[in-house]
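For this view, one protein chain was removed and the others were kept in their places.
Chain IDs A, B and C follow the sequence of writing; residue 1 opens each chain.
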């Protein structure tokens, strides 16, 4: 009757993933991701992306793949442009700065970066050696507040980046939920065509852990960057096996669809009860505003979730996250309990 | 009839570990290692180490735990002392230097660091601001070439470090094999008493991945260092569950004993066939010297191993590694096939 | 008839400084700032600051002293709070980030940081290992837009920093002009009492180059930080000689008073001609708004200055900077020529 909507990595892996890890457990392979399982998973991803020349690397976590990759793209005096809500700007403990690069942030009402925002950052830089050179635009899909990019938006960003000589990197920690969102019209081949790098997040969508990085144009010596930052898994095969399993027969997308569907059920149910959602999220993170006492009652009932921010003295915006593992009953219980609050 | 002696992370996890991951798969916990499973595993480790005040952190891999921890110990102008064969000096792609610290190396015939070696490095530094300040001695047990430290040796190192104001850090990627080696007289409580930090390696001894870091005197804000370097696992519980399982009823040590026993069987069998072992290793890595043609014949038979270095035009030193997963038959087959070469 | 108001380091050194360098030229001293001239200058500064326990270091330039010192104050996961206009946030090519630290910026209408701004930044950080820890407040006096801090303001900042465990660092690249501004009520002893570190800028006030760093509570091993970052001048004595000369009989302050007086003459003259000054600066940088065609006419007449920013399609905000070296005639010529534009 209680459930944690705290995040989408509260549980372990989808049973099929665990089964595959069990089935392949005694296989002997070379380490570090140079094994046939990783090769096969990379091939699958290249195929799904229609990007036969792409490099595919498997890293362990989101912060890791973000800072290693951004650092690999940039010279030391080059900087990143990100929305002020961007994960790298807020929740990665300055990991990008720890590799020496400034993150130039710009306010965004919905967590999405636009060409106008990029250009406003560029306008604040004079192109001389006295300032950093913004060189890479960081976006996430879904964003940190659940919104998703459309193909038109991503195409406009690509055009803007091309015009200004910027790389475009997309953090896909929740890419499954983005691509299966009802508002989405992007595909994996679109991402491969429109970005210089993007990740397919496993951690939040059925894997024990793991992010697949797709580089449509391979970065030379990327594996040196990985190794130097501790991002090469000894038993690299574990990542290949997990992604092979998730990407087979569309399981990855089925899991994300489930998460999205339950999130929309939460949203619609709560909206019907009169709770406002200041940001319209079509994906697995929902940000309703509740009276403080309702928040406390839900917590006393055993529901867990993150407090996003206080809205006013009496109201709080919370975050509810669903995942592949969330049972329908948890959502229905929550709505029923909320109605009774 | 063929087998890979390439390393001790060729396979997955011990079945008990996989089973525990399966059993706990649907548990909902908070992320990042703040969960009850990690807390329990940390408690177990504190207990085994007789170190109730110690901090225990779970990281993902060996390079990662080494550079994050060394950097956490040091100020930016401080340096590390390591044997020239030390893993951080050779096989971690300059990860420690990438965090800004020099690694001062000293030749060691058996891979072990001695007080005399430390003092020879210190003698080359004048204590002024024109040179780095060596501040931490890095050792590994087993060493990269299979040797192990005795309690007398570690005690002498501790005394030397105290005398010169150095931290002593022990990389225990193969700690199981060290502590169960026939030449060993060290215990976990000894390590907690004699070092400023040491790791209990899971990756090479039964886990899918994971290194437990024990800090007898906690380092403030160590988790910030972890997070900034991408070393916090989202589903941190996976690490807790694995170490709980491995450390229950001595499984961890049983697995290492198995690896060592098979390695000694390899050593003795090969020595009986007349192959020399220039370095005497009492643990799960063995470094015999073979004629080049024998090496090639073994490879053609399907045996895998690493070439350590050419000895002369006709001979090669190879590395054979056994693990918890190595079947006795693999060793017997290998010896029989070698006898027939 | 033409003059460059581009900056306050267009010329060389005050003649007395050059003379002192000439007079001491053949003195033999030990290098790196360990010489009697530096010792004497440091003593003078400690005396002027009423800070007998302070450490005084001499560095070469402003960016250098900022990043070396900020990095020396901070642990790797700690961050800086600065006004969005702060020199380190804008014009130092990410030098602070290149040492691994995030700079958290906050908008400020007049370039000054306030306790409320600091607290707004802190409010955006949750104190967990998922975010950087803001640990140092960076301010400059004069600010980058010419404003100066009052004693009440600095005292409030100190109190705020104490409350939140922050260091307070003051970039005094233009400290002479700040302390001699008509709006100033701060003294060197106040700065020593209220900050954790501040610089006395020589480069922009009579020296060939050089910034004196005052650390009321010495930072251990600061000279190692300096040396590692290339901030130790071989002939360190040059810095001691220059500061000795500048600080003798108040020359340093006389030079700054001259610069301020001419800047106010420019301001008043231009205001009398009807040109607006959106930011009220009481120091040697003035930011008037002129019609674009007036800007161009002045440039054609040979006047040099920086374009600060376009105000609208027809108007531009320029920066006029005076210094110890600016002749009164240059200002009068400029005003006369402007009146004729």
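The working rule: a contact is a pair of C-beta atoms (placed from the backbone, for glycine too) under 8 Å apart; a residue touches a chain by one contact, two chains touch by 3 or more.
These figures come from a predicted structure and were not determined experimentally.
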Discussion item. Can you list the shown chains that the omitted chain is in contact with?
Written reply: A, B, C
Worksheet item: Looking at C:58, C:209 or C:253, which residue reaches the missing chain?
Response: C:209
Worksheet entry | Of B:59, B:79, B:113 or B:137, the residue in touch with the unshown chain | B:79
Worksheet item: Which of A:158, A:204 or A:223 touches the chain that is not shown?
Response: A:223
Worksheet item: If you put the missing chain back, which residues of chain B would it touch?
Response: 76-77, 79, 90-94, 97-103, 129-132
Fill in: On chain C, residues whose C-beta touches the chain left out of the figure
3-4, 6-7, 9-13, 15, 18, 21-22, 24-31, 60-65, 67-68, 92-95, 98, 203-204, 208-209, 224, 227-235, 237-238, 304, 325
Worksheet item: What residues on chain A make contact with the chain left out of this view?
Response: 32, 71, 75-77, 100, 129-130, 133, 221, 223-228, 232
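In this section, only the chains that are shown with their structure count from here on.
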Worksheet item: Taking each chain's centre as the mean position of its Cα atoms, how many Å separate chain B from chain C?
Response: 51
Fill in: Between chain A and chain B, centroid-to-centroid distance (C-alpha), Å
33
Worksheet item: Counting in whole Å, what is the centre-to-centre distance of chain A and chain C, each centre being its mean C-alpha position?
Response: 42
Practice prompt. At least two other chains touched by the same residue of chain C: list those residues.
Written response: 76-77, 100, 129-130
